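All protein chains but one are shown at their positions in the complex.
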Amino acid sequence: MDRLNRIRALIGLVALSLISGGFEAVAEDEILAPGWKNLTYEPPAVGSYQLPPITNASDGAVLLEDGQESQLFDLMGDRLVLFSFIYTRCNDINGCPLANAVFHKLQAKLQERPDVAQATRLLSISFDPERDTPEVMQEFGQGLGGDGVDWQFLTTRDRETLEPILDDYGQYTIREYDESGEYTGDFAHMLRVFLIDRELRVRNIYSVAFLHADILINDLETLLLESPSS
Amino acid sequence: MHNPARMRFRTLAVTLAVTSFCAVVYAETSGELDTPEEFDTSHTQGPGDVKEGYESRDYETRSRSLLKRRGVKKDLIRFAQNPPLGLPPVPIPAENPLTRAKIDLGRKLFFDRRLSINDTFACATCHIPEQGFTNNEMRTAVGVEGRSVLRNSPTLYNVAYLTRLFLDGREISLENQIWQPMTSHNEMAAPSIGWIINKIRRMRDYDGLFEKAFDGEEPNILTVGQALASYQRTLLAANSPFDRWYFGNQTNAVDESVKRGFGVFSGKGQCIVCHTMQKEHALFTDEKFHNTGLGYMISFSKGSKDAPKTTRVQLAPGVFVDVSNEKIEAVSQQKLPNDLGLYRVTENPNDRWRFRTQSLRNVELTAPYMHNGKFDTLREVIDFYDQGGIPNELLSPFISPLNLSEQEKQDLEAFLLSLTGSTVPEIVADAFAAPIGDLSLEDPNWAHEETLGY
Partner (left out) sequence: MRKTTFCTGLAMAAAMAWTVPALADETCMSPYIAKIQGIEDYVYVWTLGVEGMGDEQDKLVTIDTNPESKTYGQVVSVLSVGGRNEAHHSGLSDDRHYLWAGGLDSSKIFVFDIHSNPRQPQLHKVITDFVEKTGGMVGPHTFYALPGRMMITALSNNVDHGGRTGVAEYNNDGEFVASHWMPTDEDLRGAVKTGQHADGYGYDLRVKAESNVMLTSSFTGWSNYMMDFGQMLQDSTAMQRFGNTMVVWDMHARKPLKVLDVPGAPLEIRCAWGEDNRYCFTTTALTSQVWLLYEDEAGEWHGKAVADVGVPSEIPLPVDISITADDTGLWINTFMDGKTRFFDISDPHAPKQVFEEVIGSQVNMVSQSWDGDRVYFSSSLLNNWDKTGDADEQYVKLYHWDGEKLAHQWTVDFYAEQLGRSHQMRFGAYALYGKRPDADAKVAMAE
């Protein structure tokens, strides 16, 4: 798995907490999130459950890998969409790299299920528009995307364009600063991946504890079993 | 679909069903069955949370599904127009003639939790349809914020005939009576009559309903009472096996035990003295006030030297402990006055612990029994009267030891169980179909756009 190694290469060092005011820095032995591993339970069968609509998806202005302007809703509605917020410098193994790795695993599954693949689109959008230009996203995506699966790597023109998207999807970010108050280029954020149906409704939200390729493929298939107007 | 309130409910459910799955679950709880023929009566007699046999470690649940507790709208007015066998003609006040529109409106009000101060409490909260329009799950009632009420909730079956309402008889008509539970601090706790009227006027799902039912009149101090009274007047439960035998001359409507039990009831047991009957019908109440000694005993048992020091408390099926009354006292916050019955209304010392005779109709459905819900079973009630009540200087002269045999007691109980009206399932089915008035975003509330307008 060359590509997976490449993702791991992106991970880098685990940051130390840099706490002034009398707190000690703590090094943490990361435990891998379930998405990196095999599930230890049998997931519920495709179509045996419902995914009640949680909320409506939101639109927003984005930039495609080729730099073209687009709207999120131009990329949603025709297919089921898995929508993930990442940034390319991110190196927390259970953060964006997890999201990317799970999408990558899912991609492999989709390649074996062209019927599902044809009805699915993966979108990874950066919340670091300053660094993650369309060119950076394109290059990043080349290391991850594969044949037969529509996986696009988006960014935004600037922070002002991004903010409303982050707000709508409840993606709060905190810039990380080092001891001297310098911005480290890292963001604290809460990993969330959204499953959006063809009627632009959010049907599932996955966090670190729940994000797994086996679940994603089942959820996609479950939604595909619904009649379009359900 | 002439009831706009129901229509609105349906429309809402349909709208939601289009937009989401979960709404399907919601729509299913709207009360009324889409296909009335599906209705089965298993939910109509007794609590959905069946606790029979709970004393034993072997108890098994037989709980019913809330989603399946659904009913069918019935035309209740025909019960009042042509009362079921065993009941006399229904007295209808000249100023409040019975109409379908009023009954429907009263039914809607009856199940409306928004008529209480904090939108939590309806008439139906204490008068639960499948629990005999009383509450089988507690001895004495609790109201808004859990405030203790002195007495057991009375059944509303056949309340149409009563001329003295409440067990101390303090009200004279259903039209008047309704305001007391709605405004009592320990019941629905509405701050005033005007508050209720104002709130109804501001609840959009009532738009036009009063005007339609009352010739253009708005909700007001008369029409609210008249609507609720109209619904309650239709809760007529009779044509019981006993009625079919005794008044309908169907020899096989009851078994021999019931017939013998009726003999005990009207003879050796002397029950009929207070639970009276007429030639062609029977209410099984004289509507008079009697002292059985039970109220006397309760008033003096607290703090008495002879009172038991512990109370048996059940913790789980088959698991009991004796808890010291001191411990119980430590967590008893609500101190209630003693219940002196009719005395509270007259202040005549001779009226202490006198309570209105309750009807025996439908007693199968209305446990626990007596003014304070003291007894769980009819057998306990029979034993109480068999021993002659509780002696006290004001004990009713009609009560004395009966010396009933075991067979006589069993027969008496069989007779009492034969008094359950055959109209009950229909009345309850209709009640299940009624919308429950729960606060929605369109309703007045300080947290909403629409307020009470103060």
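Order of writing sets the chain letters: A and B. Residues in each chain are counted from 1.
The definition used in the following text is that a residue touches a chain if its C-beta (ideal position, glycine included) is under 8 Å from a C-beta of that chain, and two chains touch if they have at least 3 such contacts.
Note that the coordinates shown come from a computational prediction; the quantities given were computed from them, not determined experimentally.
When the missing chain is restored to the complex, the residue among B:Arg69, B:Arg100, B:Arg201 or B:Arg344 that touches it is B:Arg69. Touching the missing chain, out of B:Met138, B:Ile172 or B:Leu222, is residue B:Met138. Although one chain is not shown, part of chain B still touches it, namely residues 20-22, 25-26, 28-29, 47-49, 51, 54, 58-69, 113, 118-120, 125, 128, 130-131, 135-140, 142, 145-146, 148, 311-317, 319, 321, 323, 327-334, 368, 373, 376, 436, 438-441, 445-448. By the touch criterion stated above, the residues of chain A touching the omitted chain are 12, 14-21, 23, 26, 28-34, 40-44, 48-49, 52-55, 90-92, 94-96, 170, 172, 174-177, 186-192, 194, 202, 205-210, 215.
Everything that follows uses one rule, which is that only the chains that are shown with their structure count from here on.
Centre-to-centre separation of chain A and chain B, using mean CA positions: 58 Å.
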